[in-house]
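Just one protein chain is left out here, and the rest sit where they should.
Labels run A, B and C following the written order; every chain starts at residue 1.
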Amino acid sequence: MKEYKVKLFAQLKDRAGQSSWSLKSEQVLRTSELLESFFAEFNDLEKLKAITRIAVNEEFCFEDKELTGDEEIALIPPVSGG
Amino acid sequence: MKEYKVKLFAQLKDRAGQSSWSLKSEQVLRTSELLESFFAEFNDLEKLKAITRIAVNEEFCFEDKELTGDEEIALIPPVSGG
Amino acid sequence: MNKNYFIDITRASIDIEELNKSAEDPECGAVLSFSGTVRNHNFGHKVTKLSYEAYAPMAKKEIEKIIVEIFAMDPGIKKIQAVHRFGEMPVGESSIYLTVSSKHRPEGFLALRTLIDRIKQDVPIWKKEFYEDGESEWLHPDEGCCHKHLCLKSYDMS
Partner (left out) sequence: MNKNYFIDITRASIDIEELNKSAEDPECGAVLSFSGTVRNHNFGHKVTKLSYEAYAPMAKKEIEKIIVEIFAMDPGIKKIQAVHRFGEMPVGESSIYLTVSSKHRPEGFLALRTLIDRIKQDVPIWKKEFYEDGESEWLHPDEGCCHKHLCLKSYDMS
């Protein structure tokens, strides 16, 4: 059993009520599966679902990939810095 | 007899050795004639001849025009501010 | 100067004077700066206060990537500085201050524009606006955010 811990920011953090969220899984998870699971749990975040990115070890993913659970993972809703 | 007094700047001023140059004429002069006369007198200023502008009362001329001699006239070699 | 760029993601107010001073370079004929400030109105709401949240270590890395790409665009670009403030701040203060020092102005303008556009697209920092009526809102632009990175938009979500 692996625990995939995910950092949350901005509206995602407010909605979850905490700065991280985690998912336990027996199987190896892929980045897209983690995204799907998060937005299935918080299914009122419809607007952000399709456009939230995922970062692994402080880098955006360009493609879907397998996770070991040892990475620093974060969900990145559309940014509004500047 | 009218005296057309012309302000000089930069290389034109250095070449003439003074900050203004004037031309006396019995006739009414046009801006293009004033330009021609100046560069005929200082005919070593070949490089600047064709590209020097003339300003009348602190405005560039868009077209050739008659002068009364009472205007503030200036020759404006290519500018290099900034 | 060892490094030709400087990046900071900070809670402190931005020392613009200091950044302007260090942007000067005898090889550079043009120094451009961009200061981003939060306006007192947004979509008709009066903004009273705002707060930025930053995923700071990643933000710094992303800005660094952008800067490295910009230097590769033109050898005339000599120095870049990017400071983004986060946490609460009053309306009207700079949330971001960028400088580009370049030999000539065309590459400087291009670099500065690219820098701010890319930061607004890819750097993990979020703005929350607080309005006069007590409401507050996170700003999440709907577009321009997933142009090349993984997100569920790329998949069939049916």
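By our rule, contacts are C-beta pairs under 8 Å (C-beta built on N, C-alpha and C of every residue); 3 or more make two chains touch, one makes a residue touch a chain.
None of these values were measured; they are calculated from a predicted model.
J.: Out of all the chains shown, which come into contact with the hidden one?
T.: B, C
J.: Write down which of C:H45, C:K65 or C:R105 is the residue touching the left-out chain.
T.: Going through C:H45, C:K65 or C:R105 one by one, C:R105 is the residue touching the chain not shown.
J.: Going by the touch rule given at the top, which residues of chain B touch the chain that is not shown?
T.: Touching the chain left out of view, chain B contributes residues 7, 9-11, 13-14, 31-32, 35-36, 39, 47-55, 58-64, 74, 76-82.
J.: Could you please point out the chain C residues that touch the chain left off the display?
T.: Residues of chain C in contact with the hidden chain: 16-17, 20, 23-24, 26-41, 91-92, 103, 105, 109, 112-113, 116.
Convention: only the chains that are shown with their structure count from here on.
J.: Using CA atom averages as chain centres, what separation in Å is found between chain A and chain B?
T.: 72
J.: Report the inter-chain centroid distance for chain B and chain C in whole angstrom, where each centroid is the mean of the CA atoms.
T.: 49
J.: Between chain A and chain C, what is the separation of their C-alpha centroids in Å?
T.: 24
J.: Multi-chain contacts in chain C: which residues touch at least two other chains?
T.: If we look for residues of chain C contacting two or more partner chains, we find none.
J.: At least two partner chains per residue is the criterion; list those residues in chain B.
T.: none
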